[in-house]
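Let me give you the structure first, and then I'll get to my questions.
The complex appears here without one of its protein chains, the remainder shown in place.
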Amino acid sequence: MGDGVADSVVQEMDDGSVRRRRSGENTLLDARGLTKRFGDILANDRVDLVINKGEIHALLGENGAGKSTLVKMFYGSLDPDGGEILWQGRPVDIGNPAAARELGIGMVFQHFSLFEALSVVENIALALPNPGRMSELARRIETVSRDYGLPLDPDDIVADLPVGIRQRIEIVRCLLQEPQLIIMDEPTSVLTPQEADLLFLTLNRLAQEGCAVLYISHRLEEVKRICHHATILRHGQVVRECDPTKETPASLASMMVGADVASVSAGAQKPVIGNTRLALSNLSARAATPFATALNRISLDLRAGEVVAIAGVAGNGQGELFDAISGEMPVAPDMVVLDGKSCGNRNITWRRRQNAAFVPEERLGHGSVPGMKLSQNIVLTRHSTGDKLISGSFVSTAQASVLEKRIKQKYDVRMSHDDAEARSLSGGNLQKFVVGRELDRKPGILIVNQPTWGVDAGAAALIRQALIDLARSGSAVLVISQDLDEIFEIADRIAVISRGYLSEAEPASDMTRERVGLLMAGGAETQGEVA
Amino acid sequence: MFEAVLLTVITAATPLLIAAMGELVVERSGVLNLGVEGMMIMGAVVGFAVANQTGSGTLGVFAAIAAGMAMSALFGFLVLVLVTNQVATGLALTILGIGFSGLIGEAFIGVPGLKLPELYVPVLSEIPFFGPVLFQQDSIVYLSFALVAAVAYFLFRTRLGLVLRSVGDNHGSAHALGYSVIRIRFAAILFGGACAGLAGAYMSLAYTPQWVENMTAGRGWIALALVVFSSWLPLRVVIGAYLFGAVSVLNLHAQAVEIDIPSQLLSSLPYLATILVLVLISANRRLTLVNTPACLGKPFVPDR
Partner (left out) sequence: MRIELVKRKEHSQLMALLSPLIAVALTAFAAALIFLITGHNPLVALYKFFIEPLTQEWSLNATIAKATPLILIACGLAVCYLSNNWNIGAEGQFIVGALFGSALPILMPDFANAATLPLMLIFGAVGGALWALIPALLKTRFNTNEILTSLMLVYVASLLLDYLVRGPWRDPGGYNFPESRIFSDAATLSYIPGTSISYATLVTIAIAIVLAIVLARTLKGFEIRVMGESPRAGSFAGFSSRRLTIFAFALAGGLAGLAGTMEVSGGLNQLLPQISPGYGFTAIIVAFLGRLNPFGIIVAGFVLALSYIGGEAVQSALGVSNKIASVIQGLLLFFVLACDTFILYRIRIVGRRHAAGEVSHV
């Protein structure tokens, strides 16, 4: 160990395969037996991980597998409860992010750690131990960012910048410290396919220069494309290591989940299209706050029996569109038409009475009240929809309880005890409840924003199948999603939203990922302007 | 005559200015401390009591600062360590401060006060009109201006000030980068307490050198409004403080000029003006959203 000779320690894995420890003289980071506990949840369980120089190493796993927790320990944001970390052969104690940066470890966060009110140079200065004079730093930023093909203007205020540029700040911030290992947490979740390609060029260049990259993702196609090695986590443990270039996305997926993932069957039945249930007609709205997105003459017809998906990278108006359709954001009456009735200025309760149902992006805090029980959360959206929950102003707890049991059972919602508070459910289970609550009403029209974000594969499959089944039973379903895999799995027609413009909704069979990517990057706007 | 008026404006504005500067730093770090009134009045009573007992105004001022800091430390422990609701805790601080000050101050009602000495700047203070106004004030007035300059420099030209602003903007990101959000906020809260205590001391040792129950009469609350009015920018606090100072001495001077307006109406002007100013500022939503420290009042619980 550490004497320059490659270790040939061999370990037996759960599924009988053997794993060879890869540490040697080229090893940067060697994590051994890392464990981290949160209350009674074991987030990481004796994790071993080896990263060598110049390697792009993927860390795979579903939501909740423990990936973020693990890398936070590498970056010093969390303390391990057990195990040790060796950096270039020597054990280290990474007490805080400054210590990690000093060792040469940099991190690009999934939900960026930027400061909106401050400028680019101020943001970067905050992450550097010795920023020096601001003017000098500004010049360094210009040089380095241009050099790597990610140009930045140091004096821009972050609040004014779009998401793709913000990620550049995070990356350049790392690069300025000349790191030997960069950890990237789901970097492409906010990028268009073209922006992602640009990122991959940068990563390859870094790898060639000897810098290692720890790449967290659940996007299997990407991992196959650029990563040299992959470690797969499931329920906090390392279950496999492999060379992703030799695997298929399906095999990687089953390693992540541990079983064959039930594939969603959409193609089996052809959709029988009925009347237009929801029509958006030149829907426009000004941005409510400086940080919101304006909606620009959005038009769409949603018909009974079909699933229409709106693809788009976060921050392009999805939330605003959802609010305009649900009624939380009032617009001109003719812009939103439900079953032939103009209702752009009607509130959400009125729309629910027309048998429309809604599932927002944020299940905690928007779709449900975190501190209230599930039975009470049912009353939240169904107090005026004829479910006998209210009689003479009084809430019927008995009826709420009946509904809760029914939904729990039908949609396999698991909780620690009966009628738990919404907060205590896992992401997947709460999402099943929030979607199930609306499906239980057998709505004629369902609008859902990010149906399976942050949800485990099993729950995601259940939800997607339920959406398809609802459409096939004659309802109209509109899905807004950032997940292209999901969209291509369940949609009959696909439209793209970008900067508040919506492209024409075309049959899924006519669309490719490249086209969607182009529309995301601005094609949708031009289409919208011409239309 | 005008000179005399100007002098009273300065005296009225100074406690507002000092207290507001302290709260500005606290709010820039993301914490809302509604207990300024309570800390101020404790500063007033402790300053008066110590000055009275020791015969030294300076000791009184230091004791007042310590009292303000002690109270703010209690507030800081609750909202930073126990993560209690900041609005309710600030109110509790005010209620406690008013109560405690009443208790301590009972022994000092009607007792003649100790006035802080004025500082004469030689030669310059002889200049007619401007001389006394600018160069013959008690030391705390000069201190208040130095304070504004120091806070402005600190916030916008030093690294620590940048870090503090970043904590108020996004405490999650600051924590992710490795900064100790709690330590920075605690330091800011202590600074705010010191300023409030100092402002209180000024009231009982310079403004009206005596102790009267509830003598701050809501100035702590007006200081809070000033911070909003200034969009969290130090120089604008000066403008606001002096505007309010002017409004609050109207009652005093109207009587001299024999205007026949009920004195209660004139006394209510500062409070009505505060409401007006708040409405004007908040009506401009864009201005509010862009300038408010994004994390103001939000609880912070790190996961370690």
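Each chain carries a letter (A and B) given by its place in the written order, and its residues are counted from 1.
The criterion applied here is as follows: a contact is a pair of C-beta atoms (placed from the backbone, for glycine too) under 8 Å apart; a residue touches a chain by one contact, two chains touch by 3 or more.
If you're wondering where the values come from, they're calculated on a predicted model, not measured in any experiment.
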Worksheet entry | Hidden-chain contact residue, picked from the options B:Leu74, B:Leu143, B:Leu233 or B:Ala294 | B:Leu74
Worksheet item: From the list A:Lys53, A:His366 or A:Lys405, which touches the chain that is not on show?
Response: A:His366
Worksheet item: Which listed residue, A:Asp301, A:Asp334 or A:Glu421, touches the chain dropped from view?
Response: A:Glu421
Discussion item. Take the complete complex as the reference. Which residues in subunit B touch the chain that isn't displayed?
Written reply: 34, 74, 78, 81-85, 87-89, 91-93, 95-100, 102-103, 106, 217-218, 221, 224-225, 228, 262, 264-265, 267-268, 271-272, 274-275, 278-279, 282-283, 285, 288, 301, 304
Discussion item. Touching the absent chain: which residues on subunit A qualify?
Written reply: 39, 79-80, 93, 95, 326-328, 347-349, 352, 358, 360, 362, 365-372, 376, 379-381, 383-384, 390, 393-395, 416, 420-421, 423-424
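The rule we apply is simple: only the chains that are shown with their structure count from here on.
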Response to the item:
Residue positions on subunit A within touch of subunit B in the complex are 38, 76-79, 96-98, 101, 109, 112-118, 122, 125-127, 131, 159, 289-291
Worksheet item: Where on subunit B is subunit A touching in the complex?
Response: 159, 162-163, 165-166, 169-170, 172-179, 285-286, 289-290, 293-294, 303-304
